[in-house]
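Heads up, one of the protein chains got dropped from this complex, but the rest are sitting where they should.
Chains: A and B, in written order; residue numbering restarts at 1 for each.
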Amino acid sequence: MIEKIAIGPETEKAIAEIIARYPVPEAALIPALHKVQDELGWLPLEAIDWVAGRLSLPKARVYGVVSFYTMFRRSKPGRHRLEVCTNLSCSLMGGEHLRDYLCEKLKIQPGQTTSDGRITLTEVECLGSCGSAPVMLVDDAFYENLTPETVDQILEQLHQKETRGGVS
Amino acid sequence: MTERVLTARFQTPDSHRLSTYQADGGYQAAKKALSMKPGEIIDLVKASGLRGRGGAGFPAGLKWSFVPKDSDKPKYLCINADEGEPGTFKDRYLMELDPHAVIEGAMIAAYAFCANHAYIYVRGEFKLPMMRLEAALEEAREANLIGRNILGSGYDLEMWVHPGAGAYVCGEETALIESNEGHRGMPRLKPPFPAVVGLFGGPTVVNNVETLAYVPHIVNRGAEWFGSLGPEKNGGTKLYGVSGHVKKPGLYELPMGTPLNEIVFGVCGGMRNDRKLKAVIPGGSSTPVLTADEIKVNMDFDSLAKAGSMLGSGAVIVMDEGTCMVRVAMRLAKFYDHESCGQCTPCREGVPWIRKILVRIETGRGCRQDPKLLLELCDNIQGNTVCPLGDACAMPIRALVTKFRDEFDAHIEKKQCPIGGFQNPWPSIKIQACKVS
Partner (left out) sequence: MPKFTINGVEIEAKEGQTVLKAALEHGIYIPHLCYHPYLKVAGNCRMCLVEIEKMPKLQIACATEAREGMVVLTMSEKVIKARKAVLEFLLINHPLDCPVCDQCGECKLQDYCFQYGQETSRFQEEKRSYPKIAVGDNIVRDMNRCIHCTRCIRFLRDVAGQEEFTLYERGGKTQVGPYRENSLQTPFSLNLADVCPVGALTSRHFRFQARSWLMQKVRTLCAACSRGCNVYAWISKGKVLRLTPAVNESVNMSWMCDFGHRSIQPSNDGQPGLIPLSGGRQVELTESLGEVASKLSHYIHAGDGSRVGVIASTCLTNEDLYMLRKLAREVLGTSLIAWIPGTQDEAPFGPLDEPLDTWFVRKDKTPNARGAQNILGSTEHAESVESVLQAAEQGELKALLVFGEDLAARYDAGRIKQIVPKLDLFLVVDARMTRSGQWAHVFIPDAVWLEKDATFTNEVGRVQRLRPVVDRELPIRAAFGTIQEIVKLVGVNWYFASPAEVMEEIAVKVPGYQEISYPLLDETGLLVEMK
């Protein structure tokens, strides 16, 4: 699938500013990839090519970097992303059970997106919030001390947001 | 109750703002430091005995002193805020609630070894800490606390936030440098050490957030004061992050060397539901587990080393009697498998192998020789890898297999997990296990 991408002037400007912070443009690679991902929602191959061109780097090297870091998404996620931690501290407090609970509710496995393209569920490693376990990121925001009830509320909120604001 | 140093402002409203920080004496240490000679600051920090709070406990002043003074290459300070060691959640709060303390400490450190550039490498998931730091940097820049000719001292320092993107291994200092340069976070061979050849080829110091946050206090109050807060060679207070089956999990600032049993049963209010304690991981997932009988140990670098474990990042993970230790081992191995960079053979091949064996045992497909094989694999990994990630997997797994051998054998004999994995904290809700484990 070929994605046509267009990078907006704000992202372009932000990347130019970031490049100026380093003695070599290559060092701006990871922040630049973040900026592009923030705009597109993920990093299609065309985005990798674009960043490689912008920083004058071999495409293979950029792809090597993108595929190394788990936060870079190489497939298109759903409109909302749930990233549930199941590392030790969270799982002692029910992290794995929450993951399973979400799988049941959303009828998907970790790594999958609901058939309506609404929610992508991912199982992630330690998020650095172990004292308030179990935790989950919802579109990059921390939700802590979770229980099945609070998870239900979060899903309900996401649902309401969409129905209220119309499907984006 | 002893004095809170690093967390003193955590409850103050708007603690992250420059005005709040300055009203509380913020940046006075920086002013004082800029009037000192760089070497005097190194000597002061050396004398205090401040040890790195990232995990290894290396003396910070000594680390700074390794930077060659005559180098004509630009020098760099990297602030390691890639907090990712399972169980650890201290630097995050320092950055969220007291970002100026981190910046001031970093500024003094950079001045001490004459670096003009500093990068705060923050793990990518920490959006709020990054926002707070960036806002604080903006404030500091406007107040000429960083930038050119800081407070008229003639000293220049640029400081930026550099985001990570999801890789635990980047907490290792040379992997962090690689990542800061825009590469895959694969650790470098040492030597050369970063102090000689680091970021962009220049002499570089990598310091943990908590370590740097202490520096302004040492400048203000002196080396002796710092040393007096803890046992010999283990000065200061320490941020302990407690998670798991205690009544009051959370972040606590306590004197270095506070006994572990006091943390669990005193500070944290004892075990949740008053169940029996089974085991404690004292310093983050990479440190060898301690059994309930072993927790009378003092929580400082040297006492824990003597007890066969490590202080690590001070992340205490508490497990009650209902915890399956095979499941714990399997979960930790899954983490290290996920986070191995894949560069060197023993870690790339050995860690996933350990995980596979543990999955087999936990799911009732273990063999009698598996525990012995696990121990041998730990031996074959540890010490033979490029970086300590291999060790970080081998050490806790070895301790779990050794100290809870009967549980491993029981899984193998009964061909199933006697406990059934992690306990469901909400037994009233029936949850079907999903396919992946």
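Definition applied: contacts are C-beta pairs under 8 Å (C-beta built on N, C-alpha and C of every residue); 3 or more make two chains touch, one makes a residue touch a chain.
For clarity, every value in this text was computed on a predicted model and none was experimentally measured.
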For the full complex, contacts between the hidden chain and the displayed ones involve A, B
Among B:Val205, B:Ile295 or B:Cys341, single out the residue that touches the unshown chain. B:Cys341
Filtering B:Ala23, B:Ala305 or B:Cys367 for touch with the omitted chain leaves B:Cys367
Hey, which of B:Arg9, B:Arg184, B:His217 or B:Lys403 is the one touching the hidden chain? B:Arg184
Residues in subunit B touching the chain absent from view: 167, 184, 186, 189, 337-346, 348-353, 356-357, 360, 367, 373, 379-380, 383-386
Touching the missing chain, which residues of subunit A? 45, 58-61, 63-64, 67-68
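FYI, only the chains that are shown with their structure count from here on.
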Could you pull out which subunit A residues touch subunit B in their complex? 21-24, 26-31, 33-34, 55, 57, 61, 64-65, 68-72, 86-89, 91-97, 99-101, 103-104, 109-111, 123, 125-133, 137, 140-142, 147-148
In their shared complex, at which residues does subunit B touch subunit A? 74, 83-89, 91-92, 123-128, 158, 160, 162-168, 179-185, 200, 241-245, 249-251, 281, 285, 315, 317, 319, 323, 328, 331-332, 335, 338-339, 341, 421-422, 424-426, 429, 431-436
